[in-house]
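On to subunit A.
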Amino acid sequence: MTVPAITLRGLQKFYGSYHALRSIDLTVQRGERIVICGPSGSGKSTMIRCINKLEEHDGGTITVLGTQLDDKLASIDEIRREVGMVFQHFNLFPHMSVLENCVLAPMLVRKTPRAEAEALAMHYLEKVRIPDQADKFPGQLSGGQQQRVAIARSLCMKPEILLFDEPTSALDPEMISEVLDVMTGLAGEGMTMICVTHEMGFARKVADRVIFMDAGEIVEEGPPEAFFTSPRTERGARFLSQVLGH
Partner candidate 1 sequence: ASPTLEAVKERGALNCTGHTGSYLGFAEVDDKGNWKGLDIDLCRAVATAIFGDPSALKIIPLSWAQRWPSLQSGDVDIVIKASGGTLSRDTELGLQFSNSYYLGTTKVMAHKKLGLTSLKDADGGTICIPAGASQERQVASYAKRIGITLETVAIEKTEELEDAYFSGRCDLYAQWGPVLAIARSVSDHPEDHVLLPDVLAVEPEVMIVRQGDDAWLDIANWTLSVLLFAEQEGVTSQNVDEMKANPPSNEIAKMLGVTPGMGTPLGLSDDWAYNVIKTVGNYSEIFERNLGQGSPYKMPRELTALWNQGGVLFPYVID
Partner candidate 2 sequence: MTPLSPALRPPRPGLFTRLRRDYFATPLSALTSLFCVGLLGFLGWTLLDWGLLHATFDPAARQAECRAAGGACWSVIANRWRLILFGLYPYEEQWRSALASGIVVITMVLSCLPRCWSPRRIALVWGLGFGLFYLLMKGGIPGLPLVREEQWGGLALTLFIFVSTAIIGMPLAIAFALLRNSRLPWIARSSALLIDTIRSLPLVSILFTFAIVLPFVLPDFVLQEKLYRVIAGSALFFAAYQAEIIRGGMQGVARGQDEAAMSLGIPYHHRIARIVLPQAFRNALPATINQFVITFMETSLVVIVGFFELLSSANAAFGTSEWTFAFVEVYVFVAFLYFIFVFGLSRYGAYLERRMATGQR
């Protein structure tokens, strides 16, 4: 595996005149598990949304699995198939049952026959421990269950890379642990993961590397233990004290 999963070089992003990402450089190897943290508005979401081109970037290059993302239309859908994303607000399709949510993309995109897609979906629903909810609609599930379905839905596309954008911050305290458990399980299987989260316990347990962002820049990066116990920058230290403070 010589090709890294993701390479960002001098990534720039503007919202109007607001400079949201200021020359980001990052390389993620296959199988690596990365946790991104940082204060609100620091550009964490923007960065991972650029990786599967939910946002257009304005400068620099993004290379995913060896393919550079540019204006050519064809390549982007191919990339998106290989990059799964789990959102803060789950974004399940409310008009489809859980099973349909899971089989939709494989059937439409990968042309998997329905029976096969359903078998696959059940496999992943079991993995996230809710096979019994397959016929319910998202609106009938608790937040934690919904987020687990969202993870299963991404997995059904068998992506190489999974991106998480604050997957637990919309959940009730009791449900957070359900979802973190599932994520920890996935991490154990060697999936390439980038996860924006403030769950420091999870970061400590799972991450290979923690990246701390502020004001559109990567301020600090390193192994979790090092970051949590002795942050090198003053900004990082201040942030940690507030998040862990209460």
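Simple rule for what comes next: contacts are C-beta pairs under 8 Å (C-beta built on N, C-alpha and C of every residue); 3 or more make two chains touch, one makes a residue touch a chain; residues count from 1.
If you want to know what made the cut, all candidates are chains of the complex that A comes from, given by their letters.
What you see is a predicted model; the values in this text were computed from it and never measured.
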Q.
Quick check: counting C-beta contacts as defined, which of 1 or 2 touches subunit A in this complex?
A. 2
Q | subunit A residues touching candidate 2 - in the complex, by the definition given at the top | A | 52, 54, 77-78, 80-81, 83-85, 87, 89, 91-95, 104-105, 108-109, 137, 139, 150, 153-154, 157, 163
